[in-house]
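For chain A:
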Amino acid sequence: MADVKTAAYICKGCEIDKRVDVAALAKAATKSGKMNIVREHDFLCSAEGVAMIQNDIDNEGVTHAAICACSRRAKTDAFNFPTTAISRGNLREGVIWIRPDTEAARETTQEMAEDYVRMACAEVKAMQVPQGNPNTGGVKTLLVVGGGMSGMTSALEASKAGYKVVLVEKTGALGGWTAKLHKRIPTREPFKAPEDNGVSDMVARIEADSNIKVYLNATIAKTDGSPGRFKVEIAIESGAIANEDIGAIIQATGFTLYDANKLPELGYGKSPNVVDQAGLEGLARDAAAAGKPICRPSDGQPVNKVVFVQCAGQRDTTGTHLQYCSGFCCNTSIKQAMYFKDGNPDIDTVVLFTDLRTPGNGEDFYRAAQNKGVIFSKGVVSNVSASGNTCSVKFKDLILNEEVDTQADLVVLATGMVPSSGPELDALNEANRLAEGGDEGAKEQVVQMMSKSVLNLTYRQGPDVPQFKHGFNDSHFICFPYETRRTAIYNAGPVRRPMDILQAQEDATGAAMKAIQAMENAGLGKAAHPRAGDLSFPTVRLEGCTQCKRCTVECPFGAIDEDAKRFPLFNESRCRRCGTCMGACPVRVISFENYSVNTVGSQIKAVDVPDEFSEKPRILILACENDAYPALDMAGMNRHEYDPFVRVIPIRCLGSVNTIWITDALNGGYDGVMLMGCKHGEEYQCHFVKGSELGRYRLSKVGDTLKGMNLETERVMDVEVAITDIATLPQKINDYAALIKSFPPSPFKGF
Partner candidate 1 sequence: MSDLNQTMAARYQNNFLKEIEEQAEMGEWVKMCMQCGLCSGSCPTNFQAGWDHPPQEIFMMIRAGKRDEVLKSNSMWMCTSCYNCYVRCPRKVPVTHVMHGIAEYAYRIGQSPKNQPTQHLSKTFWDNCTKTGRVNEVKLTQSLYFKDGIGAGIKKAMEMQAVALGLVKAKRLNPLEAIGIAHKCKDIKGIQAMLAKANELEAQRKAEKAKA
Partner candidate 2 sequence: MARKEYAFYPGCSSQKGASASNYLTSVESMCNTLDIKMTEIPDWNCCGASVSYAESGELPRTAMNARNFALAESNLPGQDIVATCAACWLGSRESKERLEHNSGLLADTQTALKEAGLQIKVIPEIRHMVEVLIEDLGYDELKKPVKKPLNGMKFAGYVGCQTNRPFGINGESFENPMYLDKLIETVGGEAVPYDQKVTCCGGALAFSEPEKAQAQIKDIIEAAYDGGAEMIVTPCPLCQANVEVYQGQINKKYGTKFDIPVLYYSQLMTLAYGGTAKQAALDGNVVRARKLEEFAGK
């Protein structure tokens, strides 16, 4: 490794020099910071200032630079030195903007500034410039699991971008549900009539595409490895195994209709004249094939009246059926009603709904149906009974406010979709635990669950992608809908959330985009979202490892397996660089080049802790860099003041907090530690999904440590922070500081 040459740069601009004694800061950088070069500048982010730094890098051989000016979130384009290790001392947003400009405050403000300079120096000395993952795969072939509309779309779109695709379909033909549709909901102006389902055309394009290799009657037997170097075993019809090298994976395994047999009260199973939407598509296809109108299944007689029951077994609040709405069924019933009306306008078609949901241009489709004479009634169906060849549908008409009993030749139940995701991992892992304990039932259960596995990942944390809600596969959902906890494995179509064909195709195109991106970045050793492009990756000193498995269990992204000797086996290209493993490691053998126990620990130690008589407590704040730290920054920008005794260190995620930082701080005489992380739980806001949750779990154990040290447990406080807490966070800090001041000074000062 090249010689280390350190430098500290202190900006005087934005009134820093008016508010603090910059010379003293420089002294701190030289004396305590022990920097080889220390320079002040009136306007460090100016062209001249930047040139000064660049010159030191080019001609003075500076390898590590502490830039003490504004927040790391500001002036990023100016302070951009890719080949140099950079730390930022936040003197502006972090000090002078959150302190009053008064003589009284001057001393504490100065101390604060000096500490931040020391911390920046300490941090940068502990950093390395990330060199990137030496262990990249570089395979650029995409695996798409599922040959329905979503899967076919992903395959075609990826190929169109110039990538090879392996498309695996478990049935004997491509097309999935869509192929079973007589027609599909219109996809373009004027949105008035059903369209051809378009499957045959897509299948033809796939067969003609030399980039796409299709396996029919095939499933994934095993998926091993990492992004850019997956080794996939495909079980094909003959029983043989085909091996493929894969860069990224799209799971597009679609859905099944909710089982209408669970709805006897709606007459399903009691009469062949009560069908679900798929059943009706079948009737429509057969009729079309025979060139006849759709007939009544029970006796083949013509249909004079059809009733469509929306939300059958959906939007259920009793916990018996599906709680969610499947989104596509209103348009589908409209389409199916048109099957009848387009053939013979005299056939009565009635759609019974509570809320008709035809968003966007679906409104045109709705109007078109009304225009064709489809009748829509707002009503709740309580019962469907069948006698002979007719059914009678009981419902409450919510407009005319009366109970109605109407006769129909055919009743169609809109039952909605159930995702074809793999086994739910928590349940599976629990079953595994019991099975290992010798529970026979559990063993059964495991076998049965594993039979549902889609990907058969060899990951320590389970064979499939974790699920999020209602059995749909993982999704960050709002800002980053494609993000899953399995790097380079993306979900497309109804396996991710209920959706119609048009959306599924859009979704599948987006998933292809993400998968292609994942392959490209895996090949370069770059992290995927949210630390996209980050070249740092975790390294472990195995000699120190006690095989406690915490890292392998906690990694939110299943990046760490166990090798034959039960040591953690890091799969760097699965890693998202959140540092949860580092936080979890009790023996602190895991670190990143630019983020480690030491980069933070040395900052904690760099802070000057006055003695117990000074009445100047020290409070350590470890703040999530994604939400809490920006909130503190903006508090500064809005000049919200907070206590001068806090020292803030940004962390990648609460999950990366190693308890040693807390104990070190307390042993070092800090009076309190405040941890700021994102909301966790069902509506989590953590960008590493489970990071803040795991961090909090870990911290819940710190109480004992404190007791052991005879300290008040309140000295360590965990606050949930949102990025908008700009005004409230300073208040929380001040309240906490007041609490700490109400305690006697830490007995550990001066040791």
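FYI, contacts are C-beta pairs under 8 Å (C-beta built on N, C-alpha and C of every residue); 3 or more make two chains touch, one makes a residue touch a chain; residues count from 1.
How these were chosen: all candidates are chains of the complex that A comes from, given by their letters.
Values in this document were obtained by computation on a predicted structure and should not be read as measured data.
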**Study point:** Touching partner of chain A in this complex, picked from 1 or 2
**Key:** 1
Study note, to complete from the structure: In the complex, the residues of chain A that touch candidate 1 are 348, 366-367, 370-371, 373, 375-378, 397, 399-400, 404
